[in-house]
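First the structure, then my questions, so here it is.
Not every chain of the complex is shown here; the ones you see sit where they belong.
Chain lettering (A and B) follows the sequence in which the chains are written, and residue indices restart at 1 in each chain.
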Amino acid sequence: MVYIQKRLRLPAVRRGFHLITDLLVAELPELERLRVGTAHFFIQHTSASLSINENADPTVRVDFEAYFNRAVPENAPYFRHTQEGPDDMPAHLKAAMLGHAVSVPITNGELALGTWQGIYLGEHRNQGGRRWVVATLMGAE
Amino acid sequence: MVYIQKRLRLPAVRRGFHLITDLLVAELPELERLRVGTAHFFIQHTSASLSINENADPTVRVDFEAYFNRAVPENAPYFRHTQEGPDDMPAHLKAAMLGHAVSVPITNGELALGTWQGIYLGEHRNQGGRRWVVATLMGAE
């Protein structure tokens, strides 16, 4: 039985959705040791998200940003948490809707993602800076 | 300590929300071996979802479909990812909002769902076809 945990620092990215599967896997050569298990990725922030969606056509990620900007508007007149700028409260709401973590099965040393699946970093602030992700690999050798 | 993983093929279903708890449990007689643990169900697609909600009145699932069809409209004029049909981009967004996986505690060989909880397959395409789910059971005997 194996438990491996690493805290990974992501590069700063612009606001929007970014495919980070390869970046995460490159930091986790230990994946190879696990025959079966799960990989848990947890973002230690409240205005950025982790989710899973299409890894091919980049316009999917553009449409994600466009949709969520409409679904969670800036400057809603009823927002009270406004001191950190108009992008802050919407960022918290988007993070809650999309999620703070993804869990992916591990099969024969690899993430068992579907053919079209990739891991998205949702950066919901205009200037989010670098983000921390805790990766926990659990399973059997 | 036990790690069991199975890849399950779901039957094709029509667009909407479908209760699949019994179907999943029937494929996992190994659940009985675990005294305590978790069951992780992961859908290997980006236009279908797994979530948990009411297992009793079927109108809840009808209302889920009606609500999400309004919250994520087809043919939004700003969508750019439109080549796979008007139901495709909304399907990706619904999948991201609802989630690609559910984790359920295991207690004494059974899923520790609440009395009214069931696992929903959200089929967000008009013709989604059969879907793959990876089930990973982890725990102690």
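Operating definition for what follows: a contact is a pair of C-beta atoms (placed from the backbone, for glycine too) under 8 Å apart; a residue touches a chain by one contact, two chains touch by 3 or more.
Remember, it's a predicted structure, so these values are computed and weren't measured experimentally.
Student: Out of the whole homomeric complex, 2 chains are present here; how many copies are there altogether?
Tutor: This structure file describes a complex of 3 copies of one sequence.
One rule holds in what follows: only the chains that are shown with their structure count from here on.
Student: Report the inter-centroid distance (CA atoms only) between subunit A and subunit B in whole Å.
Tutor: It comes to 20 Å between the two C-alpha centres.
Student: Please output the residues of subunit A touching subunit B within their complex, sorted ascending.
Tutor: 1, 36-38, 51-54, 57, 59-60, 62-64, 66-67, 70-71, 97-99, 102-105, 107, 112-117, 120, 138-140
Student: How about subunit B: which of its residues touch subunit A in the complex?
Tutor: So the residues of subunit B in touch with subunit A come to 1, 3-5, 40, 42-46, 71-72, 76, 78-81, 83, 89, 92-93, 95-97, 99-101, 103, 132, 134, 136, 138.
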